[in-house]
Structures are given as C-alpha cells and as structure tokens.
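Quick one: the structure is below, questions incoming.
With one protein chain withheld, the remaining protein chains of the complex are depicted in position.
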Amino acid sequence: VPRTTRFEVDLRLAHAVCDAARASAEALGALVSVAVVDGGGHLVVFERMDGAEIAGPTLAVGKAFTAVAHRTATADLVTPTAPGGDLAGLPSAAGGRYVCFPGGLPLWDRSRVVGGIGVSGGTGAQDHEAALAGAAVFRRSAG
Amino acid sequence: VPRTTRFEVDLRLAHAVCDAARASAEALGALVSVAVVDGGGHLVVFERMDGAEIAGPTLAVGKAFTAVAHRTATADLVTPTAPGGDLAGLPSAAGGRYVCFPGGLPLWDRSRVVGGIGVSGGTGAQDHEAALAGAAVFRRSAG
Amino acid sequence: VPRTTRFEVDLRLAHAVCDAARASAEALGALVSVAVVDGGGHLVVFERMDGAEIAGPTLAVGKAFTAVAHRTATADLVTPTAPGGDLAGLPSAAGGRYVCFPGGLPLWDRSRVVGGIGVSGGTGAQDHEAALAGAAVFRRSAG
Partner (left out) sequence: VPRTTRFEVDLRLAHAVCDAARASAEALGALVSVAVVDGGGHLVVFERMDGAEIAGPTLAVGKAFTAVAHRTATADLVTPTAPGGDLAGLPSAAGGRYVCFPGGLPLWDRSRVVGGIGVSGGTGAQDHEAALAGAAVFRRSAG
C-alpha cells in the first residue's frame, strides 16, 4: 500500500517558519510580506509587516505557490524565464499565478516537496535571504 | 514533531479509482469524464470516454477539486448553494472553479481528505453513482 | 489640514483579532481559516487551522475583502444577493472576488471602515460568530 510517513507543514510549524523569515527581513531592514503554503500550494499562514507594500499578498503567496509548483527556488527561475530561456513565458502562464523572481523556496521532506515559503517586499536578495531563514527553521524541525 | 503516516493517491491507485468509476458509468449507459486529484486538488489522472461531452475536462476536474476544497460530496452542496442557502454564490466564487452538482467525492484517509474524484457527463445521479464506485476502490485500498 | 487620527489594522492588532476568531471557532468545534485585511481590502494576517479545508484561503480572504468593499457584514448580503434581490448578480461580479455568505465583517473606526475579517470552514453561523469574536477585540482596541 502507498502509505508513507510524511512531515507536515502544520500551523505551529508554519508560524515558526514565518517568524524566522520576518525576523531575518527586519534584520536586513526590509519591509516584507511572508506566506507559508502546504504541499498543494494552499496558504497556511500569511503576515504583512506594518508599512510593507500591498503587492505582498499577491507576490509572496505567488512565490510560495510557484516554489511548490515547480519544486525549485524562484531565484532559480529568473534565468530560465528570461527571453530565450527554456521557460520564457512561464510568468504569464497559469493565469499569472507564477511569480518568478527571488524569495520563494520549496520546503523539502527528503525527496518530497511538502510546502513552500514566499517573501516579498524587499530587494530580490533580501527576499531570498529571508526565505532561506524561514526554510532553515523548517529543515531543523523536519530533520 | 508533526510527522504522520499518510495514505497517498499515487498514480497506480488513481488509475484503479478511475477505472472503477468508468466501469460503473459504462454499466449505467453514461458517457463520462473522470478526474482523480490529490489532497491539494491537483490532477493525477483524467480520462474522457469516447463520445463524452467536451465539458467533461472542466466539470469533472472542477467537481473533484470542489470535493477536496470543501471536504464534502458535491451532491451535498446542491441544497446549500440553492437560492437562500448558506452557500448561495459559491459556484461563482474562486474564479468559477467550484462545481456544485453531483459527481464529486472527497477521498478520506481517516479524518484527512487525501484526494478527490469527479465524474461528469451523465445525469447527476449517474455521475454520483460512478464516483461512489471509484471511491469504494480507494476505501478498500486505504483500509 | 485634513489630517485625521486614524485607527489602523496593524500587524499586532490583526494577530489579536485573528487569535480571538480562531479561539472562538475552536470553542465551537469548527475548523476554520481566518483572514484579516486592511482598509484597502489587502491581506495583513491569515491562518488556516490544521485540518481545515483548502477552500479557506479563497473564501476567508474573499469574505474579508467583501466586507470591506461593501462596508457590511457578509451575512447581510445573503438576502439581497438572492434571486430577485437588489444585488442578485453581485457574487459573480469583480471576477468572483465577492463572497456573500456569513463570516465576513468590516472593522469600523467611527465612520470609517479600516479593515475586515473573514472566517470560513464552519457552518455559516459558526463562521459569523467567530468573526464577531475577532471584531470585538478590534472594537475594544479601537475604543
């Protein structure tokens, strides 16, 4: 039978991931939104920092969804989605739900993607670094 | 840690569920489409019978997604989504992705919804019966 | 000068509102998603309880948005959006973003709507009651 042991992105863990990402963004001086989604790309936790742009709900959620949907860091989609790349056109596929710049990371349980995090509001580098801080918390829990 | 044992809708099982639903529809004399989705509502297997209407890809997938999203048989959404019901307006929410007539069933692993089946093309009663036949195969495997 | 003192739905307060709604839902035995939005209808905080349906991210956010957009409890939109009502076509307007069943409430600062709360996952009555619990926390803070 295909029963498997599986690590879940539950609400408690999603908050820990989100808190770590927000703390990282604060340390970087960035005002961001943070989204944590489950393995189906569905939102579990979202937070927008005071003063962060209203694009955050769309972009942070989109990055987290994209990271799950494509099983990759959204930072790694920048080059392939550039003109002439293998995935040029991806950002406008799927009704515009794919957000292909840095700040999204899948959350892995061994070879499975069981969730994702998306950060938006800072520079691409800041968003990516904050997402890494969130993913690190997940990895420690899943370990 | 939130690690859990979980029954999965893998490709092999999704085909078994789909085959059972299609066989049931054939026995009922209905030409249908059958969709099987995972716990995130994402498609795993789809089949449209020869001669079945082209609405099937939209409606069968929509019923399976709806059954997962609302953790209920879509047949049980007919009354609440009727005028004056608690969920009137649901069919036009979510960009029209919710399909609220009979033929969709969630697939349960104990208290979790781990997938869904949607059947479309026959009467509501036929679609529902064929979906039940598919879900029964899932239940025997999960048992 | 046209400056006004305005009560804001900041992150800290949004969490307090969300926590109160979730605690109310737990007391009612409902598994829900809770969304808190600002005066522009943009998400500030979202939480989905473990085991709550994946329709929550769409519906809870939609109810909060609708409550702000129309400056009314979504429960009060059920009758006017029924067939023959003044707002019969509303649920399908705005690209399906309006969700017109109970569980959404605007958050008022005197005569201004400065935010909204949306709860989804329980019955209409449970969702509405949990939203009231969240709004009460807001009102005490704003008072």
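For reference, chains read A, B and C in written order, and residue numbers begin at 1 within each chain.
The criterion applied here is as follows: a contact is a pair of C-beta atoms (placed from the backbone, for glycine too) under 8 Å apart; a residue touches a chain by one contact, two chains touch by 3 or more.
Every value quoted in this text rests on a predicted model; they were computed, and no experiment measured them.
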Please work out which displayed chains the absent chain touches and list them by label. A, B
Among the options B:Val44, B:Ala88 or B:Ala131, the absent chain makes contact with B:Val44
Among A:Gly29, A:Gly51 or A:Gly84, contact with the omitted chain is made only by A:Gly84
Residues of chain B in contact with the chain not shown: 10-11, 33, 38, 40, 42-50, 54, 56-57
For chain A, which positions touch the chain that isn't shown here? 40-41, 68-71, 83-84, 86-90, 92-96, 98, 111-113
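Basically, only the chains that are shown with their structure count from here on.
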Determine, using the mean of C-alpha atoms as each chain's centre, which chain is farthest from chain A. B
Using only Cα atoms, superpose chain A on chain B and state the rotation angle in degrees, rounded to the nearest 5. 180
Copies chain B, chain C: same or different interface, half of numbers shared as the threshold? different
Averaged-CA centre spacing for the pair chain C and chain A, given as whole angstrom: 25
List the centre-to-centre spacing of chain B and chain C in whole Å, with centres computed as mean CA coordinates. 30
List, in ascending order, every residue of chain A touching at least 2 other chains. 10, 38, 40, 42
